[in-house]
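A single protein chain has been omitted from the complex, and every remaining protein chain is retained in its original position.
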Amino acid sequence: MSQIGVDRWVEESESRQQQYSGWTAPARRAFDKVRPGWRLALFLGLAALYPLLVSPSGVRIGITVLILAMLALGLNIVVGWAGLLDLGYVAFYGFGAYFYAIVSSDQLPAHWPTWVAIPVVVAATALLGALLSLPSRRLVGDYLAIMTLFFAQVFVEVVRNFSRLPGEPTDITGGPNGITGVDPWTVFGFSFNTFNRNFYLLLGLLGLLIVGLYRLNDSRTGRAWRALREDTLAAEHMTTPVNRLKMLAFAVGAAIAGLSGTIFAAVQVGVFPNNFMLVFLITVYAALILGGLGSIPGVVVGAIAVAFTPEILRNPGAAGWLFYIGLLTLLLVTLRKRPMVAAVVAGVVAFGYLLRAASLAIWGDTILGVPNDTFTGGFLDGWLLILGEHQDMASNYAFVLAIVGVLGVILTRGWWRVVALIPTIYLAVFVWENKLALQPSITRQLLFGGVLMVMMAVRPQGLLGTRRVEIT
Amino acid sequence: MEFFLQQTVNGLTLGSVYALIALGYTMVYGVLKFLNFAHGEVYMFGAFAGYGVLTVLGGPSALVVPVWLAITLMFVAAMTVATGIGVGLERFAYRPLRRASRLAPLISAIGASFFLQAAALLLFTANSRSYDAPTLIPIESGVTVGPIDIWAVRILVIITAVILMILLTLWVNRSRAGKAVRAVSFDTEAAAMMGVDVDRVIVITFIIGSALAGVGGVMVGLVFGRIFHLMGFIAGLKAFTAAVVGGIGSIPGAMLGGLLIGFAEAYTTSYISSTFQNLIVFGLLIVFLLVRPHGFLGRPDLAKV
Partner (left out) sequence: MLALSLVVAACGDDTGGGDTTTTAGATDTTQDATPTTEGDVTTTEGAQPVDTCEATVGFIGPVTGPVAFIGEVQLNWFNYALDTFNEQSGYDFQMVEGDNQFDTAQSATLAQQFLDNADMVAAVGPAGSDQVDAAGAVYEAGDPNFTFISPSSTRSGITAQYTGMFRTVPTDDDQGPTTADFLLAEGAQNVFIIDDQSSYSVGLADSVEDNLGAADVTVNRESVSQDVTDFSALVGTIPDEADFVYLPWQVAANGQIFANQMAEQGKEAVIFGSDGMDSEDFTQAGSYIAAFAPDIAAIEGSQTVLEGYLEQYEETNTFGPPVYAAAMVIFEAIDRVCQTGQTPDRANVQAEVRNTDQAESILGSPISFTEDGDLAEGRFFIFQIQEDGSKTLVQ
């Protein structure tokens, strides 16, 4: 140790960076040379340009992305740093949102000024987080997860049926109708009531949060959390105050969630029970893990990917791009040699011609339907069979066969794999053009699920995460 | 008294179904140490497979084969389809992530869940399907135990579940393959060093777990009658809870947990309130977990530093 007070891990980071390989290596080395502060400033600067380039709905989506990023950062503390599986995180988010809505609308009525409401809400949510951490003294791992899951469900049910609780309390949550007419944040008379303003507000808060989190991570608490995550028993023996740390992790995570909740309520100008269901929790987890558990920039990148992808996929053209490029990429990755790829594509086209000729011979012209006018233009005409009347039924069978074909491709090697690839790819394109492209909403879900699966298979540690070795 | 008996039967039926699904969760967890969130979708496809067979055989009102044969075929079809999907999931979504952190397969499972739900929407459309069991097996048929009448379908469900659970316990405790499964769930590395083919064991586990879930799907279709693309999500959640409460990784624990949740639901809904049904059931389970932090029959993990 050459420097007192500096972690050896930090010291040796230079030598670890030399190990970057591949064609991204120079970029990554250069990027690492930039100090974290400047990296953050660069990110914030680029993000600040975003509203100027897109339409208002784009800014709205940007707001969704930033809220998700904040949530994921908060969850990162609990799951990534302290290693506690918290499946009830969305309840803190909801609590913050509802509390803010109750005190900033006509529900009570109460219109607390923002500088009073926000600290109260955040503090209350933190307190709730601390309370929820109490069972973690007894429960570990998956058992704690169940407990927190229960809490998430409790929250939604209570909020939705508040007036029916025993004792018939007055309805402060609005029941299934939610609360509307929530005030926006107002600071010194400046009201954040447009999308752009809220976007910049979120960006500013995110920046502050990231700076705070970096400092937290490098502090004693951060190191204690890491110890807690890696080996709780050992940490306890080393006199780390394990229970207090768990409480702190939960509380800080909850506070961040509560803050995000208030902005969510302000932007949507209302809160409804259905906003805080488990499906949203899954989204936050996806953002967290996809980006890389434990890594702050990773989490932000993950949030951007997870929030943008479904919105982009709404657009049938974009979904088509993703599909075809994805198909080609998978082909390249599976086959590795360029000539092989060309051969396979040729094989698929030939297969298509044969199938089309055979079908026309057997059933005649009547089975043909109107081709979609996609960006692939005329490339598909002629060899891809687009059906008319029996499109639905044939596509269903083709879909199942395509899945079987994918399994076949995975299970085979060498030449057999090439042979399995050709009909599989043809079927995939067939199903796409005959069914999926015509139902963009369902295809959106399909593709999103597929992207998640593929991304985790390709990079299990997440986009910017570090590989972990689990020592059981 | 009659009321109580009725609710007991209801609880038993529900519990049997939850137990079957929970078994799949617990077996996979025991072997792979991870929760297969796409298990609910396997169950859903099993239910649809049963529906497909029923339609092919003429539908509930015009069956071309005797009812018992139809139901057997439905079970077989459901098991086959569910197993296929389960094995496919293992091969495609989970095997590449064997060495990764615990949470990576979680996201893959969630992605698989979305994918399968969307696939079900595409293949079956959003309309619920119904087995229309009252036409298959009229409501009047059944036994009368004391003051209450029990529908034949409920009896079928309970008996089938019990038989399957007995068979599973025998298999796990007596057969070689079962021994291998137990070995792998106890200590994967040691089992591998002893010559157990871990990959094969994992595939076998998935096969059995998925088959059970498939059967569960058909049962739900028979008793409750509504099959739709999202049914796996809720049932999966409850079964997951059942598996954990019974002690995750323990097969008898999953059975017990499932029954517990079934009874809890039946009794709380009827005696307390149906509005906060989920809340109360989960609340009871949580209180219970706090008392026994490793689940009913779970093994406390010996932690070594």
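Quick notes on this one:
Note that the chains are named A and B in the order they appear, and that numbering of residues resets to 1 at the start of each chain.
To be clear about the criterion, a residue touches a chain if its C-beta (ideal position, glycine included) is under 8 Å from a C-beta of that chain, and two chains touch if they have at least 3 such contacts.
In this text the structure is predicted, and so the values were computed from the model without any measurement.
Screening A:Ala25, A:Leu42, A:Ile325 or A:Leu411 against the full complex identifies A:Ile325 as the residue touching the chain left out.
Set against the missing chain, the residues A:Ala305, A:Val345, A:Leu360 or A:Leu407 yield one that touches it, A:Ala305.
One of A:Asn177, A:Ser219, A:Asn243 or A:Thr466 touches the chain omitted from the figure, and that residue is A:Asn177.
Interface with the hidden chain, as seen from chain A, comprises residues 53-58, 60-61, 64, 157, 160-161, 164, 175-178, 180, 195, 264, 268-270, 272, 274-275, 301, 304-305, 308-309, 311-318, 321-322, 325-326, 329, 370, 372-374, 438, 440-442, 444-445, 451, 454-455, 458, 463.
Chain B meets the missing chain through residues 3, 6-7, 10-11, 13-14, 118, 121, 125-128, 130, 133-134, 139, 149, 151, 220, 223-226, 228-231, 234, 265-270, 273-275, 277-278.
One rule holds in what follows: only the chains that are shown with their structure count from here on.
Of all the residues in chain B, the ones that touch chain A in their complex are 29, 33, 35, 88, 91-93, 96-97, 99-108, 110-119, 121-123, 237, 240-241, 244-245, 248, 275-276, 278-279, 282-283, 285-286, 289-290, 293-295, 303-305. On chain A, the positions that touch chain B within their shared complex are 79, 135, 138-140, 142-143, 145-147, 149-150, 153-154, 157-158, 161, 164-165, 231-234, 237, 278, 282, 285-286, 289-290, 293, 396, 399-400, 403, 406-407, 410-411, 435-436, 439, 442-443, 445-446, 448-453, 455-457, 460-462, 468, 470, 472.
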